[in-house]
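I have a structure I would like to understand better, so I am pasting it below and will then ask my questions one at a time.
Missing here is one protein chain; the remaining ones are kept as they sit in the complex.
Coming up: chain A.
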Amino acid sequence: MAEQVAEALGSATTMTMLVVLAATLLVFALLKVWLSGSKGNTVLLVGPCDAGKTTLLHQLCDGSTHLGSVASMVPTEADGQLASEKAGGATSARPVQLVDIPGHPRVRGQVERYAGRAAGVVFVVDSVDFMPRKTEAAEQLFEVLSAPALARRRVPLLLACNKQDMGSKAHTVDFIRKRLEKELDQMRSTRGALGDVGGGSGGGKAAQLGLPGEPFTFESHARSRGVRVTTATLSAVDKGGVAEVEAFIRKSVPA
């Protein structure tokens, strides 16, 4: 009995089987490397309701706003090249996956689902209707900045102030940045007291924002946590208004 087993083990068939097994494993490993390599091209579009995320998505992907948009209910994923690059004929550019995540409080927890493969986050804010809804925006920005999956991987964030085409009705980028910093600073102390952030998060401990001793600024956050936060003007309805966002996307997802 034992000899038979030993013989079977030593036989040529077994060797072939082993080789086949090893080859399969190798293929799987390669596949995984390849897949994980292509994973890092996702850019998330987040922000409060009515900030213009869906419009921005269309402008970036198709170079047109089509008929307009209504409140989104589910995230939209769009793969492919940026519209401007397609028009420019730069075929070698690496495709980007854009994910538009609805701003409604009930569904914006979905950021978590995509956080793992995000290479960049564009936080879109409405510059015109900013003041009455600044707390809402700040709250959401807080959730994004403290999302463990994003903070751990130091995913850069772009604060894009949309609707800058509205002229004097729109607040300036600087004003919005300062206001949000102030709100976030306050939220840091109150949110900390409440333990786990938001109802929906559960993927580990929430990340800290900025340095504990000093007032919160995006600059200090970048210094202490390594998460780059930049600002940009945006006018999602114009073709030329999305240039700064495009630059950010290209920086996050190198061609």
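Points worth noting:
In this text, a residue touches a chain if its C-beta (ideal position, glycine included) is under 8 Å from a C-beta of that chain, and two chains touch if they have at least 3 such contacts; residues count from 1.
We adopt the following convention: contacts and distances are computed from a predicted model.
Considering only "Ribosomal RNA-processing protein 42", "SRP54-type proteins GTP-binding domain-containing protein", "Glycine cleavage system H protein" or "Exosome complex component RRP45", the record for the omitted chain gives "SRP54-type proteins GTP-binding domain-containing protein", by its UniProt protein name. If you put the hidden chain back, the residue from A:V107, A:V128, A:M166 or A:A207 that touches it is A:V107. Only one of the listed residues, A:E85, A:E139 or A:E244, touches the absent chain: A:E139. By the touch definition given at the top, chain A reaches the unshown chain through residues 49-50, 54, 58, 62, 64, 66-76, 100, 102, 104-107, 109, 135-136, 139, 186-187, 189-191, 193-196, 198-200, 202-203, 205.
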